[in-house]
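The complex is shown incomplete by one protein chain, all other protein chains being positioned as in the whole.
Order of writing sets the labels: A, B and C. Residues in every chain begin at 1.
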Amino acid sequence: MSEVPKDAIKCLDKGFVRLVDSMGGDDAIVQAARVSYGKGTSKVSQDRGLIRYLMRHRHTTPFEMVEFKFHCKMPIFVARQWVRHRTANINEYSLRYSEARDEFYYPDPKNIEFQSALNMQGRMGEVPDDLKQKVKDYFKEISERSFEIYSELNDAGVARELARAILPVNLYTEWYWKNDLHNLLHFIGLRSDSHAQYEIRVFSDAMAESVKAAAPIAWEAYQDYVIEGLRFSKIEQSLLEKKLPNRVIDDISEDLAYQLTASLHFNKPRDKNDLFLLYQKQGGSDSNEDFNLKWNSGEIQIGNVRELREFKEKLVKLKK
Amino acid sequence: MSEVPKDAIKCLDKGFVRLVDSMGGDDAIVQAARVSYGKGTSKVSQDRGLIRYLMRHRHTTPFEMVEFKFHCKMPIFVARQWVRHRTANINEYSLRYSEARDEFYYPDPKNIEFQSALNMQGRMGEVPDDLKQKVKDYFKEISERSFEIYSELNDAGVARELARAILPVNLYTEWYWKNDLHNLLHFIGLRSDSHAQYEIRVFSDAMAESVKAAAPIAWEAYQDYVIEGLRFSKIEQSLLEKKLPNRVIDDISEDLAYQLTASLHFNKPRDKNDLFLLYQKQGGSDSNEDFNLKWNSGEIQIGNVRELREFKEKLVKLKK
Amino acid sequence: MSEVPKDAIKCLDKGFVRLVDSMGGDDAIVQAARVSYGKGTSKVSQDRGLIRYLMRHRHTTPFEMVEFKFHCKMPIFVARQWVRHRTANINEYSLRYSEARDEFYYPDPKNIEFQSALNMQGRMGEVPDDLKQKVKDYFKEISERSFEIYSELNDAGVARELARAILPVNLYTEWYWKNDLHNLLHFIGLRSDSHAQYEIRVFSDAMAESVKAAAPIAWEAYQDYVIEGLRFSKIEQSLLEKKLPNRVIDDISEDLAYQLTASLHFNKPRDKNDLFLLYQKQGGSDSNEDFNLKWNSGEIQIGNVRELREFKEKLVKLKK
Partner (left out) sequence: MSEVPKDAIKCLDKGFVRLVDSMGGDDAIVQAARVSYGKGTSKVSQDRGLIRYLMRHRHTTPFEMVEFKFHCKMPIFVARQWVRHRTANINEYSLRYSEARDEFYYPDPKNIEFQSALNMQGRMGEVPDDLKQKVKDYFKEISERSFEIYSELNDAGVARELARAILPVNLYTEWYWKNDLHNLLHFIGLRSDSHAQYEIRVFSDAMAESVKAAAPIAWEAYQDYVIEGLRFSKIEQSLLEKKLPNRVIDDISEDLAYQLTASLHFNKPRDKNDLFLLYQKQGGSDSNEDFNLKWNSGEIQIGNVRELREFKEKLVKLKK
């Protein structure tokens, strides 16, 4: 069983995540996407827009062109959740072939919590110190006793594949794990979520560091559009519609008309006289005078034209 | 090449979709989910809630427990888009092994449209009649001439696998196609979307009929939470936050407190005196008097408790 | 946790395999294959030949058209091997969501064996009775003590997802598991093999019963061509070539010429006078007289023409 290697991120008390190799990054996403669109390379600023566009519209295949390979060591109960992500390639330490090592996960006292009353799968609030001590003692008791027995059976020549059956799931195992960026992001989205078990979240967060470093634009886009995205169901929308005054929606739409005008103007500067017309084409309803006032206020932010337009469409859906 | 079978749904001019076999439906989703939760069977009303919960929270594996197998016939250019869904099992008619048949797709005049100026991948507005006629003539010319040549080369003994290389992609092919419900819904979500090419949408819509019949609750949930879902990105949220008055959010939240109280009361009736307390626990801020007034108005709708609570959490995120 | 259902096959001391549902069988394989070849249905005798041909030539896609769904209960260490077959759909009992039940695997004395000295992953020979007793006692000790602790922590309100970490891998879990026939056969090929661990072999053998019943021809073909197939590497062939007298190969080839003639004659009876010519075309080198003698002996077996020809080609490869 491997010690924590120098270039690894330590996870829990004895585990780690180490990036072994990777292939491509933001550039590889752009490269693959452009073959679909039949276009050559372009400026970095456009690359960012393209990656964000792909993420926003769930064009997932270009993200599959980037590959990561990790060496990880974690408790068996964490490995059991992890392995459910079926697109990964895995080579795991075999307890049929090799002897188990005396390495068990002991939770840090601050992570020993009560069962959540609300969330059937969650924790809630640290337990009192005496219960913490009890948990700690019990983990130690079972780990040590089971390993003692395992060793004795091993020494007596009992088949390894059988003797290992009495080892608890807090025993550490390790593996090489390889996956593409699209599926790795999906993994991190689920396993770094606050609903995931703390013990796997630590590993997910560690892998996230490698993604951030290798594909920072893709990572940012994933956060903005998927993780931080707020999705309203049809039912929720109908509740929103009922209560959201049209006036508020109009107000936001008006705001968007300004932002759209400024963004279009920024991308391809227009003659000053054409700006009001452009603004009207974006659905703006202010008078020419008001327009000039606000325009010159310097407070209008610019954004991504396509994205602003998509937002406008969504707002319309919320109107009574 | 198969004629349109009796029990098939005709698609385009010569194609079809036919449900050959299926395994499971809404019940199989519930059955699989309950093993995860360690619970036995229960009432149908609870089944609906469970399926909707699974869909809302993207617990996708139970939907993979339902399987559909279709026999389909479609133009090659449609098959080329279709085959990109990699989880399906496919057996396609082989033009290396068998002779091509004289069956080509001719678009219906009403579907001959201009290239969209906005959407690089879309159509926009029917073309004039003379251009329609030209398209029709050209499709006929290439289809007939290529098949004539193909037949001549075939008769001369040229290898089929080579002769077929001059056949256009509007030639019909056919296949058996098998997939699970989760991936089939994903297919339909993408291919029945207004951005999908018309010619594949027709087939996707046809398969949707089978899904609706076999798993009506899952189908409805997919519509409500995925297709009709409105997702706001982090950027859009910050725009919403800026403009959405806290007052409006409070108003909706207040509404939710009433709905929650009514829903909880409906599920497990409380003593009349406990209702106001229950309402306060849901975050309601009306006075006891106001509460009684509204409560007795008979206008309070009930809903799914869990869903209403999730909505409340989302609203809080939008508050300044 | 489920008791052993009536229609299930009991596996190990407390586990089981139960066929929940299936879709298609031998007929579905033929149906899918025929769409590739552009042919309609035909006689059952031809179906058998087709299925065997597909298996022999590793045309795997038609076998993917058949689907099986099982409900299984097995120890965690078995589930850990099982889950590595990534094409399956799985819903497993969750120890985050539900409480563990007091069900642990205790090996039957006859399966308590020594570690194999030759096979790093295997067992070899039963251990003496006193060691058996020790193994039994130890399994009991760890199982009971860990469950006692687990229950105490559970009662004290410790989060389930944490408390379960001290349970050993001989604890029983259960799941719904769905896979297609091609991948199920691959599973059985690996897991019913003598090199597989006894404890998973029992489950694999149980699932094999369902395959045999639903697709008997495919099952038989898998045995004949894959399981019982003898593969000689390039290196082994060169050793065979050095020692195998050409005379022996010629002898077998001669035998094949007779079998081919008889098989062709059986499929499409020829005029008596044409038989010797047919025999010569199959590479036979006996005189007409000798041919007549042997032909009339009634000892010539018939076989599958295509298969006999493939065998002849292989033999030629072994000739000096």
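Throughout what follows, contacts are C-beta pairs under 8 Å (C-beta built on N, C-alpha and C of every residue); 3 or more make two chains touch, one makes a residue touch a chain.
The structure displayed is predicted, hence computed values, not measured ones.
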Omitted chain - touching chains that are shown: A, B, C
Among A:Val17, A:Ala33, A:Leu162 or A:Leu185, residue touching the chain not depicted: A:Ala33
Which of B:Val158, B:Ile227, B:Leu293 or B:Val316 contacts the chain that the document leaves out: B:Val158
Residue, one of A:Gln46, A:Asn91 or A:Gln301, that touches the chain absent here: A:Asn91
Interface with the unshown chain - residue positions in chain A: 1, 20-24, 28, 31-33, 35-39, 61-62, 64-65, 67, 69, 71, 89-94, 97-99, 174-176, 178, 180
Hidden partner interface residues of chain B, rising order: 75-77, 80, 83-84, 86-87, 90, 94-97, 105, 107, 111-116, 120-124, 127, 131, 134-135, 138-139, 141-143, 145-146, 149, 152-154, 156-162, 164-170, 197
Residues from chain C at the interface with the omitted partner, ascending: 37, 56, 120, 223-225, 228-237, 239-240, 242-245, 248, 251-252, 255-256, 303, 307, 311, 314, 317-318
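Rule of thumb we're sticking to: only the chains that are shown with their structure count from here on.
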Arrangement of touching chains [line / ring / star / complete / other]: complete
Centre-to-centre distance between chain C and chain A (centres being mean Cα positions), rounded to whole Å: 40
Whole-Å gap separating chain B and chain C, where each centre is the average of the chain's CA atoms: 38
For chain A paired with chain B, centre-to-centre distance based on mean C-alpha positions, whole Å: 25
For chain C, residues that touch 2 or more chains besides their own: 90, 94, 97
